[in-house]
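All remarks here apply to the structure that follows.
The other protein chains are all here in position, but one chain of the complex has been omitted.
== chain A ==
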Amino acid sequence: MSLSAKDKEIVKAFWAKVSGRADNIGGDAVARMLTVYPQTKTYFSHWKDLSPSSAPHGATVMAAVTDAVSKIDDLIGALLSLSELHAFTLRVDPANFKVLSHNLLVVLSTTFPNDFTPEVHVAIDKFLTAVALALSEKYR
């Protein structure tokens, strides 16, 4: 299920719309993840305040995803150091990448109801899956 040339085109075109609101979108996705999948809160026990307004982490995540879009032809290379971070330092169970991806899709749906067509959905889903895979690269 690797990304075709058409998939990459669709992802880049859609992400051009997304990048202007990336911070809010990321924050909303993380906030939703923490609410809808409370088991993910276990990774943020060092945060004092888990209220929705304090999801600045979402901006960090989105910046990395936006960077991945620009390096879509070599996601493994682009995400190498982030993979090491998640594998050795953060030790996030990689099953959670899917969870955050889902919440990102929900926010993209609410934010871009007309642009997030089934065609865009499948390309973005494939892209986020590829990002998750690249992020898992150094785990074992």
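Keep this in mind: contacts are C-beta pairs under 8 Å (C-beta built on N, C-alpha and C of every residue); 3 or more make two chains touch, one makes a residue touch a chain; residues count from 1.
As a working rule, contacts and distances are computed from a predicted model.
Enquirer: One chain is missing here; what is its name in UniProt, given the choices "Hemoglobin subunit beta-A", "Rae1 protein homolog", "Aldehyde dehydrogenase" or "Anaphase-promoting complex subunit 5"?
Expert: The UniProt record for the chain left out of view names it "Hemoglobin subunit beta-A".
Enquirer: Among A:4, A:42, A:70 or A:109, choose the residue that contacts the chain missing from this document, as touch is defined above.
Expert: From the options A:4, A:42, A:70 or A:109, the contact with the absent chain belongs to A:109.
Enquirer: Which residue numbers on chain A touch the omitted chain?
Expert: That gives, for chain A, the contact residues 28, 31-32, 35-36, 52, 102, 105-107, 109-111, 113, 116, 118-119, 121-122, 125.
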